[in-house]
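Data first, discussion second: the structure below is written as structure tokens.
Heads up, one of the protein chains got dropped from this complex, but the rest are sitting where they should.
Let's turn to chain A:
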């Protein structure tokens, strides 16, 4: 048949993952320790995504290397975010910082 079946399969899998706990949320109570744990999920997941995106496939070896532009932008964004607490300003400054780094690198 067509690739539509693949897309429908992907859609069903993705939606099920997102839906199953939310759909059944009224029927069970989380244990106290889980309620505590969930507070830490956003910082944990987002930090790992940040770190693993700064690490890129090495051009010279089989492993990884740090993308210096990404690292610099992340550090600048961190400082800006702590100072301003504004996500918009953080994103703007971070992007400008990377743009500058990219431009002068080349």
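The definition used in the following text is that a contact is a pair of C-beta atoms (placed from the backbone, for glycine too) under 8 Å apart; a residue touches a chain by one contact, two chains touch by 3 or more; residues count from 1.
One rule holds for everything that comes next: contacts and distances are computed from a predicted model.
For the chain of the complex excluded from view, the name given in UniProt is "Inner membrane protein YgaZ" [choices: "Protein glxC", "RNA polymerase sigma factor", "Inner membrane protein YgaZ" or "Methyltransferase domain-containing protein"].
Seen across the whole complex, the unshown chain contacts chain A at 3-11, 13-15, 17-23, 25-26, 30, 33-55, 63-64, 67, 69-70, 73-74, 77-78, 80-82, 85-88, 90-95, 98, 102.
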